[in-house]
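Removed from the display is one protein chain of the complex; every other protein chain stays in position.
Moving on to chain A:
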Amino acid sequence: MEKTTLFDKIWDAHVVKSVPSGPDVFFIDKHFIHEVTSPVAFLNLETRGIGVKNPSRTIATPDHNVPTVDQDKTIKDKLSRMQVERLRENCAKYGIELHDLGSAHHGIVHVIGPELGITQPGMTIVCGDSHTSTHGAFGAIAFGIGTSEVEMVLATQCIMQSKAKKMRINIDGIAGKGVTSKDLILYVIAQISASGATGYFVEYAGTAIQSLSMEARMTVCNMSIEMGARGGLIAPDETTFDYLKGKKYAPQGEDWDKTVAYWKTLKTDEGAVFDKEYHFDAADIEPMITYGTNPGMGIKIVGNIPTTEGMEGSNKTSYLKSLAYMGFEPGEAIKGKKVDFVFVGSCTNGRIEDIRSVAEFVKGHKKADNITAWIVPGSREVEKMAHEEGLVKILEEAGFELRQPGCSACLAMNDDKIPSGKYAVSTSNRNFEGRQGPGARTMLASPLTVAAVAVRGEICDPREVFQN
């Protein structure tokens, strides 16, 4: 029998038809929608005079533009309010499950899907958001789509896409102290560049990946798109099953055992061939931070910003433009740079383990005077746990401001903006120009590094700040 990859197995099982000299008609199991990329899709359905084919396969939540204070009140920003109201209207009209602001399971779409057990191994999952790759942590094919495709899924439960090439990224060995899954993925992106996986779907494998918790795996898969990959996945194992067991939408009772038996078959065959393969050693990885304006521009915190040696043409021009935006010089150290804001949150690092790790490390410390520290839980559930576990109290005593769930300063569609020219060390996923507000300068790092930076007030190595 032909040896196939996990990606092949799931993809091939969802192809309704391959169009000759064209894409595949690809069946979608679960579809997440939010307020920003869905309204035009619904409007187009109306124009065409068609409805939603299978509302039970779509789940909605408003997350991108929502305020992170006073969520019980009417949204002040008129356009944001209209988008959220339109989402409510569309969900009511077509019978789509909505986890609205203030409800028990409201939150960032990629946080609540796994939390509710909607995300499961072997599924195909799409959303009008590139960080849909997060769900790949469960051994699902999950990727971001455009609004035209949102419309296709609503209308037909299918999209038309060509199968991506296959890449495997193996990380073996044991990571050192202070190295988190965020550092692993920032390291990989820095190694293969922000476009190094374009055209590929990535499988992450190796002992360093297998040893990660589900939440840490989500952080890795989340950032697949930041190296250009359509998505990334990890074969499901006992860690996956333990996480899903008992979740609201996970299979229950007898059904559970049957489903787990199927999930156990979801892995790449020994000897299956990938179009491209990388091997990394976790022991080589140190705490990472970005210094430029794409996520591939990352270095170890104790390292120096690369010089322009060997660069030419548009490559060099673009590099210098990026550093000029950041206010950095080629060749200088990143450690010791002053910081103004820290942000803990987003679909990359806004889950309970992230908040626990920040709280554990800032306990008994105070944030530096020059730092404004925002912490935004990924969901109501995360927020609730953070209160129950006493984390909120610790964080507030350290001078962090806890806000309500949403995408917040990751993309600054709401009022959570970093002012122009200011530096933010952020647990989010993108350091693009203006991503966290016009003129804002973003450096991406792990929650642990963010905690250390909050305490010191400058870029620092978390291993030096927190000795234990």
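Operating definition for what follows: a residue touches a chain if its C-beta (ideal position, glycine included) is under 8 Å from a C-beta of that chain, and two chains touch if they have at least 3 such contacts; residues count from 1.
We take it that contacts and distances are computed from a predicted model.
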**Message:** There's a gap in the complex where one chain should be. From "ABC transporter domain-containing protein", "3-isopropylmalate dehydratase small subunit", "tRNA 2-thiouridine synthesizing protein C" or "Hydrogenase maturation factor", what does UniProt name that chain?
**Reply:** "3-isopropylmalate dehydratase small subunit"
**Request:** Give the residue, chosen from A:Gly253, A:Gly271 or A:Gly313, that touches the chain omitted from the document.
**Result:** A:Gly313
**Full-complex contact with the absent chain, from A:Gly173, A:Gly199, A:Pro306 or A:Gly399** = A:Gly199
**Message:** Please identify which residue in A:Thr4, A:Asn44, A:Ser213 or A:Asn304 touches the non-displayed chain.
**Reply:** A:Asn44
**Complete:** Contact residues on chain A toward the hidden chain run 16-17, 19-23, 25, 27, 29, 36-37, 39-40, 43-44, 47-48, 50, 54, 64-65, 77, 79-80, 82-83, 86, 128-130, 143-149, 151-152, 155-162, 164, 194-195, 198-199, 225-226, 228-230, 293-294, 313-315, 317-318, 321, 411-413, 420, 430, 432-435, 438-439
